[in-house]
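Take this structure, written in structure tokens, and hold onto it; I'll ask about it next.
For this view, one protein chain was removed and the others were kept in their places.
Residue numbering begins at 1 within each chain, and the chains themselves are lettered A and B in the order written.
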Amino acid sequence: MKRELLKFGVFAILVLLAPLLFSGGYLMNVLVFVGINTMLAIGLNLLLGNAGQISLGHAGFFGMGAYISGILTATYAWNPWFAMPLAAVVVGLLAFLIGFPILKLKGHYLAMATLGLGIIVFIVFNETVDLTGGPSGLSGIPNLTMGSVTFDSDVKNYYLIWGFTLMIVLFAVNLANSRVGRALRAVHDSEVAAKVLGVNTSLLKVQIFTLSAVISSLAGSLYAHTMTFVAPASFGFNFSVELLTMVVIGGLGSVYGSFLGAALLTLLPEFLRAAHDYDIIIYGGLLMLMVMFMPGGLVRGVPDLFRKLFRRGKESGHA
Amino acid sequence: MLEISRITQIFGGVTALEDVSFAVKKGNITGVIGPNGAGKTTLFNIITGIYTQTSGTVFLEGKDISGLPPEKLARKGLVRTFQNIELFGQMTVRENVMVGMHTKSSCGMLSCALKTPWSVSEEHRIREGAVRWLEFAGITDLADVTSGNLPFGKGRLLEIARALAVEPTIMLMDEPAAGLNSQETLALGLLIKQIRDMGITVVLVEHDMELVMDICDRIVVLNLGRKLAEGTPREIQENTEVIAAYLGEDD
Partner (left out) sequence: MQFDQILQYSLSGLSTGAIYALIGVGFSIIFNATGIINFAQGEFVMLGGMFTLLFLETLKLPLWAAIPCAIVASTVAGLLFERLAIRPLRQATPINLVIITIGGSILIRGLAMLSWGKDTHAIPPFSGDDPIAIAGATILPQHLWILAITVIIVIVNRIYFYHTISGKAMRACAYNRRAAGLVGIDVHRMVLFSFIISSAMGSIAGIIVAPLTMTAYDVGIMLGLKGFCAAIIGGMSSGIATVIGGLLLGVLESLGAGLISSGYKDAIAFIILLLILFIRPQGLFGKAESERV
């Protein structure tokens, strides 16, 4: 437990100091996205990594958070701080209700059903033009404010988003090492054994699905208020796959792995600007290579690799 | 304690169990034996809520528990172990046992994630409880090993410790001696007796006749989905029908 706290402390300090090292608005802006994607990846990882339940529709929950916040504040002039929790409640309720039938499905079927759900949501974003502005998007979403501070610059947004991200990180770390986290991992390893020990697995799966959707919604609301503009294109099937890639690359079930995956997948396209169109090939290739050669993700795979290299080095040294 | 009343199970036209009834007395070790295909595991799956029977009733302490899912049965004090041990392979031995204490704790998702004082003290209690069951099963030294890496015999002990952590009143064991060597089987027999002496009723399906005859207070024999005989180990050993069923098996 102490080690977990230490890890979190180091991580938090690095996050807080980062703006001093990387100045420049552009990079700060990218790091804001790393924060949002980290939240989303952690949310999905709770479901996929801990409970072993896949979702290919999380971009939908992310989008719903963004749109509900966006519409309430831009069209109806609500206070963002009220819109955000309301969005979370609505998305959570929806996830909870749909969770019961959807999480009865397993494996491939669950993947397809969540995918279908995500696409339906995406179509609704596009078609309810009066509400969402349709394919051309919704603009004029206000920035968040706190007292006299308006979060309108990259650095301010950085601290806003990462404040929330750190909270989610701590939240997820605590959860993983608790009664509920253990029960979730138990469901992953052997659902029937978990049931026999008294774990209400179907309820638990729905609960974690709901929590995961709420985290995505929160990330969506924050995204809407930092970007001040949302369009359906950000919430399509491709983004669900991107989230999945982050989680798999980082490491299933690992909170800091989710951060690594999110950071890598957010920064990579920025560094590969010239190769803009190649990014989907890179995602596809990375997904396949990771599953084949490093199924534990970077957090487990890289240390393993070093260990192997080191051992080999020693052996050849002896020879 | 546990009463099986006229259970029939039909799988797509095949009758796996037909009109099976017997009662298990509190504080006893009851063995369910029979040749392969007799329906023993099916019966276990029905009692523990994994299958729903075609007809018939299961009573636990006089209450009808037919059709209840396994997680509800666990809260009523009924647990089981599996023939091919079902461990949480990616979790440590200690964590496995801690999951066993799920019904004896109650912190919700939010409380756990926010680390409320209540959840912290509960976590302490779970940790201490786990230590106790690890000691009982004699696997304290393996507490931090990933359970997927355990040798089979130790895995069996872990599964038992984990089931005990539920603090059951009745425990069903599906072939607990399968895959164990003779020494491990001997130790298992002692452990099961110890479990009974704690006041836990034990029902087991087992092929190891030596073990069954040694530890069981009563034995129920199934053959081809029907109850063939019931009685003390001595009565069963002398029952001509039972002997015939077993001799007729290897054709």
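By our rule, contacts are C-beta pairs under 8 Å (C-beta built on N, C-alpha and C of every residue); 3 or more make two chains touch, one makes a residue touch a chain.
Worth saying up front: this structure is predicted, and the values here are computed from it rather than measured.
Undergrad: Quick one: say which of A:119, A:155 or A:302 touches the chain that got left out.
TA: Candidates A:119, A:155 or A:302; residue touching the omitted chain: A:119.
Undergrad: Which of A:166, A:227 or A:248 touches the chain that is not shown?
TA: Considering all chains, including the one not shown, the answer is A:248.
Undergrad: Tell me which stretches of chain A touch the chain missing from the display.
TA: Touch with the absent chain occurs at residues 48, 52, 54, 56, 101-102, 104-109, 111-113, 115-117, 119-120, 123-124, 126-127, 192, 237, 241, 244, 248, 277-278, 280-281, 283-288, 291-292, 295.
Convention: only the chains that are shown with their structure count from here on.
Undergrad: For chain A versus chain B, what separation do you get between their C-alpha means, in angstrom?
TA: 40
Undergrad: Show which residues of chain A lie in contact with chain B when the two form their complex.
TA: Interface residues on the chain A side: 171-172, 174-175, 178-183, 185-186, 188-190, 192-201, 207-208, 211.
Undergrad: Name, in rising order, each residue of chain B that touches chain A in their complex.
TA: Those in contact with chain A are residues 48, 50, 69-71, 73-75, 79-80, 82, 86-91, 95, 98-100, 102-103, 105, 107-109, 112-115, 119, 122-123, 126, 162-163, 165-166.
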